[in-house]
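One structure coming up, written as structure tokens, with questions to follow.
Excluded from the complex is one protein chain; the other protein chains are retained at their positions.
To keep things simple, chains are lettered A, B and C as they appear, and every chain counts its residues starting from 1.
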Amino acid sequence: MNADYLELTDLTVSFDGFVAVDHVDLTVLQGDLRFLIGPNGAGKTTLIDAVSGLVPATGRAEFGGQDLLGRKVHRIARMGVGRTFQTATVFEELSVLQNLDIAAGSGRSAWTLLRRRRGVPPSVAEAMETVGLTELADTPAGILAHGQKQWLEIGMLLVQDARLLMLDEPVAGMSGEEKEQTGHLLRRISADTTVVVVEHDMDFMRAFAKSVTVLHAGKVLSEGSVAQVQADPLVQEVYLGPGSHTAEEAAIVLGEGV
Amino acid sequence: MDVLVTQVFNGLSGGSILLLAALGLALTFGQMGVINMAHGEFIMAGAYTAFVMQQVLGAAGLSLLVSLPMAFLVGGLLGVLLEATLLRRMYHRPLDTLLVTWGVSLILQQLARDVFGTAGVDVPAPGWLSGPVEVLGFSFPRSRLFILALAIAAVVALSLALRLTPLGRRIRATVQNRQLAESSGISTRRTDVLTFFIGSGLAGVAGVVLTLMGSISSNLGTSYIVDAFLVVIVGGIGQIKGAVIAAFVLGTVQSWVEYSTTASIAKVILLALVVAFLQARPQGIFQVRTRSLA
Amino acid sequence: MSRFPARRSAATAAVLVLGLALSACGSRVDDAGGGATAESCVDTSGDSVKIGFLNSRSGTMAISENTVFNSLELAATQINAAGGVLGKQLEIVAEDGASEPTVFAEKADKLIRDDCVAAVFGGWTSSSRKAMLPVFESNDALLFYPVQYEGLESSENIFYTGATTNQQIIPALDYLKESGVTSLFLVGSDYVFPQTANKIIKAYAEANGIEVKGEEYAPLGHTDFATIVAKVRDAGAAAVFNTLNGDSNVAFFKEYKNLGLTAETMPVLSVSIAEEEVGGIGVDNIVGQPVAWNYYQTIASPANEKFVADFKAAYGAEKVTSDPMEAAYTSLYLWKGMVEKAGSFAVPDVQAAADGVSFEAPEGTVTVNGENHHIAKTALIGKIGADGLIYTEWSSDGPIEPDPYLKSYPWASGLAG
Partner (left out) sequence: MSEFDTAASRVSALRGRWAVLVGFGVAAVLLFAVAPAVLTSFRLGLLGKYLCYAMVAVGIGLAWGRGGMLVLGQGVFFGIGAYLMAMHLKLADAGADGVPDFMALISSSGVPGWWEPFRSGWVTLVAILVLPALLAALLGLATFRRRVRGAYFAILSQALAAAFAILLIGNPTATGGSTGLNNFVGFFGFSLRDPVNRQMLYFIAAGVLLAMLLLVRQLMVSRYGELLVACRDSEERVRFLGYDPATVKTVAFAVAAMMAGIGGALFVPIVGIISPNDVGIVPSIGLLIGVAIGGRTTLAGPVLGAIAVAWAETSLSEQFPSGWTYAQGLMFMLVVAFLPGGLASLGAVRGLRRKIAAADPTVAAETADGDPAPVPATEPRHAHGGAQA
């Protein structure tokens, strides 16, 4: 029995008449590592925003058998939905350790909150080790390098104990080696959680995606494995313009990113 | 019936005064995010400009007309001075602008006391603006009709300017997306300065017409500043039309509640209503729905 | 290592405070005498004596109180030039009340306890006086208060040299009644003086067959009088009794004129508008309107001519003199008279000598009432002239004995308490 899956039904988001996400149906199972790709303005980030409660939406967005829509952001987060942001958003004036400790603590009692933190909670220590920031535990997050901030955000997602993880361009600005590590980490995490990644980096996508959904103008254009999506003429048309194209052409274009 | 006509007019009139006081704020606070507590003192500066012009020119009618552009200039220049010396370095921390400009307003008030004396001064209204005018058996004060007309003219001029002139387009572009505006060759520095000039200039104009209504003293600004901010907040940020509606609604509510209760209670009820309204619509009457990409 | 050092030290601090509080008790309220009254520290051994001037030099009241300060200064200069008081030169300690009751109380305390002045002169608003009253009573010191006020008060430690209600408001009502006014509309600021004054006016009106057609209050600093003036106009009373304060008067009279109302159609009798306020309101807006005071700059008497001339010489020819200024000027001379009669600067001696001390003031002869510490003065109704000065229109039959509690007026019996 696998209750932890994300199922979007007829999900629609509109801003004053502009439909950013247009009747999207989408299912991501536990264990999947789903990449959302598509040109700018396709509605990828808005889709994540809708699921995490940031923008109002209609339709259904079920996770673990419960509809997420209409709930407050922090309630959704407490239901095990975690996300990161396009530009890494961490608490710049707090240290790495404090950032992670806060991320780990939404379930803490008032009494615990009113006391000083003693030592480092094991889950936080583990996360710091995983994202390689142990040495920088007492460093303010504001002075971390860009890539380190993104790692920290992923670390926060880990300690948050989320069962649905949505990452918005997690490897933008990372070096090749860092991307590699991130990819492996995501693979590992996705073994027993549900992971959705919005990404423009096609190399990264091809290397680590377990499945892909292509969004275009708010609609699902194509869905399937990396190979299936690359072969889809509709996708080629969106990325290359109308006309027929070879799979090689598509691979080159999609591979180089958009 | 008498009461109805009188109070509807008083509501409109009160609203037009609020609107003139708040219009400049709708620009500087609404569009730029600067909480300018010295806006009230710019109003005061406009009123004193009218006083000085009258001392210089003598004739009440002429000096009033000359005062309007002069006060716009005086208020605008004060605004530019403030923007260039202090506020430009503070756009990333809007709340602190409140405290800085509060300090500025204290200094301007004391300056007014030291220059013009602590006692209030008077700017006599020109003959064609004093006394009432009879319409269908109802008498309306000419000065209030003048203010109402001026407020409408100011709103029309401002929205046309924002819509049609290149400067207006630049202002709107900068407000909507600073980086994009910059990269498309708009000098956002110059736009900021100009926006502040216009917003503060409008405060100066408001000051001139307030000389028709009440006392001209160093406290003039403090009487209007909180109300003006409430208008902008209720109207919704970045919305001229929101400010217009909010001003007239607040003016009408104030005059009706005041009529049926007392002025003190009306003031308190008005504030309570604003708080309650913001509970229902935290973004004001008009909410700007945008999807910021960045 | 202790786990909650902060908590523990907080508890320690609390215990410490409680312990201190319990260990070193001072006297209880019900102890005889209610605790030691501070010994007077006034130093009269040298050839000068200190007095305190406490006026708002900043804030909203500075407009009015600066002029009072100037008149006090003028009186002190004159007294010093004439040899001082009991041969001692007056040394002035000036403090700023900043238009706030709390500051008045604090500065009064400072003048008495830190500067050790022999007497304090100043205050304007009722709030400032009420704030200072307990300070003067608990330190057994003297305050000379120069402004007309709402009455219903008398203190051993305060001398009131402005008018009380039976020297200003009641004569004003007498004047209106004599002029044939049968109905009134009351407009005032929303605070204690207008509210008390209007209670007295309503009692008087009831006893004298005058109809009160309406009563409106505006918050202090109110700027839009459209609604209130419309109510006044629609009520159609024969006259308006105005107890508005400060800037509100300007907005009120501008609106009044804008709606076409004039002194001829519906006169507004004001009790808080004196010569220096007329300029700010605009002579055009208020010309011909009646006011009630005990002094105008235009009074023809040698004492007043000298006062006006000296004041203009000291502070500028464009300056005007007004009732509170004159009352302040007079208050310093009355204190001088009391001290010289007593032959001592000590507060109990001055209090004992006060009764009957009199002075040829610019407003006419004034005499201290030793019982209630007010002074007998003549009530004058004036009209505002086109030159912005006020001209006497009507006057009471000689000085009126002060009666702060209106005990001699049967119709006012229900007012106090």
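Just so we're on the same page, a residue touches a chain if its C-beta (ideal position, glycine included) is under 8 Å from a C-beta of that chain, and two chains touch if they have at least 3 such contacts.
Model, not experiment: these values are computed from the prediction.
For the omitted chain, the shown partners it touches in the full complex are A, B, C. Interface with the hidden chain, as seen from subunit C, comprises residues 5-7, 9-10, 13-14, 16-17, 20-21, 24-31, 34-38, 57-58, 62, 95-96, 98-102, 105-106, 109-110, 113-114, 125-127, 130-131, 133-135, 138, 152-153, 190-192, 195-196, 217, 219-220, 414, 416-417.
Mapped onto subunit B, the footprint of the missing chain covers residues 29, 33, 35, 86, 89-90, 92-96, 98-100, 102-107, 109-110, 113-114, 226, 229-230, 233, 262, 264-265, 267-268, 271-272, 274-275, 278-279, 282-283, 287-292, 294. Hidden from this view is one chain, which touches subunit A at 15, 45-46, 49, 52, 54-56, 72-74, 77-78, 82-83, 85-87, 89-95, 97-99, 101-103, 105-108, 112-122, 124-125, 128, 134, 137-140, 142-143, 156, 160, 168.
The criterion applied here is as follows: only the chains that are shown with their structure count from here on.
Mean C-alpha position of subunit A lies 73 Å from that of subunit C.
With centres set at the average Cα position, the gap from subunit B to subunit C is 37 Å.
With each centre defined as the average position of its C-alpha atoms, the distance from subunit A to subunit B rounds to 46 Å.
Across the assembly, subunit C contributes no residue that touches 2 or more other chains. By the touch rule above, subunit C contacts subunit B in their complex via residues 58, 60, 62-63, 66, 190, 216-219, 221-224, 226-228, 230-231, 234, 247, 249-251, 254-255, 257-260, 276-277, 279-285. Of all residues in subunit B, those touching subunit C in their complex are 2-3, 6-7, 10, 13-14, 17, 110, 113, 118-125, 130-132, 139, 141-144, 212-217, 219, 222-224, 254-255, 258-259, 262-264, 267.
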